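With one protein chain held back, the other chains of the complex are shown just where they sit.
All chains are identified by letter, namely A and B, in their written order; residue positions are counted from 1 within each chain.
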Amino acid sequence: MSKILVVDDSSTVRDEVAGFLKKNGLDVDTAVDGRDGLAKLKASPGIKLVISDVNMPNMDGLTMVEKIRGELANTSVNIIMLTTESSPAMKERGKAAGVKGWIVKPFKGDAVLETFRKLAG
Amino acid sequence: MISDNAKGSIDGIFRKAAQSRLVLAAGDTCEIAAIPTNDAGLIPEAQVVVLTISSILFRLMLMLQFDEGADTRDYFFAEGSASTVQEIFSEQANLCCGAMNQELLRYFPDLGMSTPYVLNAHCIAHLEDLKPAYLASYAVTVNQAARIKATVCVCTHAPLDFVADLSALEESCGELELF
Partner (left out) sequence: MIEAYCLAALLSSVLTALLVWMLHRLRAAKTLGRHRAENTARIDTLTRDYERQSELLARALQEQRALELTSAQDQEGLAQQAARCDELSLTLKAALEDKDRWAYQAKQIADEAARLKSLAATFERWHEQMISLMTQNQDMHVKNQELSSIVRHVVIVSLNASIEAARAGTAGRGFAVVASEVRSLAARSEELSKSYRDSLHRNDLTTTTTFQDIQAGGKMITASLSSVEALANQFQAKLH
């Protein structure tokens, strides 16, 4: 069962991030937007870490996080945002919603691999 | 309704963003030359990726046309990627615009950025319809292989004047900031 869920509407990013993590022996699933991410998380309770973009159609990343903590009542899964957004206001909203960390794209796998491993338990 | 300082600043911000996001490897070269928008030599049937940054005072549109040739495609194509060329170029444009967004955030605290959308290059000819306050085009060449034509178009709702300090080192990106 997958431990990590990568959510991004860009297949390039999904390939890059999931591909890198899989290459390093981690179990990864992907979702194409907030709605898909929510559904996939509901279906796989074994997911320990969610890596998500902010700007996505159908449901943006931060709304998805708010729903994960709210409707799904899942307060244990670790959530990291991976996005081009860097404004303090956005980060504050993320923090308030229960996001654990923030990475500004582009993705640099080596810098975060160990932390991801730890967060995925 | 846009001061010369603002024009120069926007030009500088684009150049800085292109240098940092369109260049994939640290040692690769990057040449950015200003070209006239009308004579941009854009292949009409080609595709452009369009993104918008909106603020209370203005909106800025970035249009990037990636050359359809193998050189450009190979430069941006990652090994083992299952994405289409369009998706790869959309993401590159997204990163470049994202860098411009981050820089502009230092001077305009309330900014929003759209998701990318792909249009036919014909559309660039009609940019004048939007009555822009600033319009500039560039020919970007990365590592003497990848070729991109960029157009920056700014429409203002109020007088725009600011001076960008481009000497600042880029904030670390790719690093995880834990809350």
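What we mean here is this: a residue touches a chain if its C-beta (ideal position, glycine included) is under 8 Å from a C-beta of that chain, and two chains touch if they have at least 3 such contacts.
Nothing here was measured: the structure is a model prediction, and the numbers come from that model.
Peer 1: Among A:E71, A:E92 or A:E114, choose the residue that contacts the chain missing from this document, as touch is defined above.
Peer 2: The missing chain is touched by A:E92.
Peer 1: Who touches the missing chain here, B:D74, B:D110, B:D161 or B:E175?
Peer 2: Checking each option in B:D74, B:D110, B:D161 or B:E175, the one touching the absent chain turns out to be B:D110.
Peer 1: Using the touch rule from the top, list residues of chain A that touch the missing partner.
Peer 2: Chain A touches the missing chain through residues 55, 57-60, 63, 87, 89-90, 92-93, 96.
Peer 1: Considering the whole complex rather than only what is displayed, give the residues of chain B touching the chain that is not shown.
Peer 2: Chain B touches the missing chain through residues 50-56, 59, 61, 110-115, 117, 119-120, 122-123, 125-127, 129-130.
Following the convention adopted for this analysis, only the chains that are shown with their structure count from here on.
Peer 1: What residues of chain A sit close enough to touch chain B in their complex?
Peer 2: Those residues of chain A that touch chain B are 9-13, 15-16, 19, 55-57, 80, 84-87, 89, 91, 94-95, 99-108, 111-112, 115.
Peer 1: Mind pulling up the chain B residues that touch chain A in the complex?
Peer 2: 21, 78, 80-84, 87-88, 90-91, 94-95, 97-99, 101-102, 105, 109-111, 113-115, 171, 173-179
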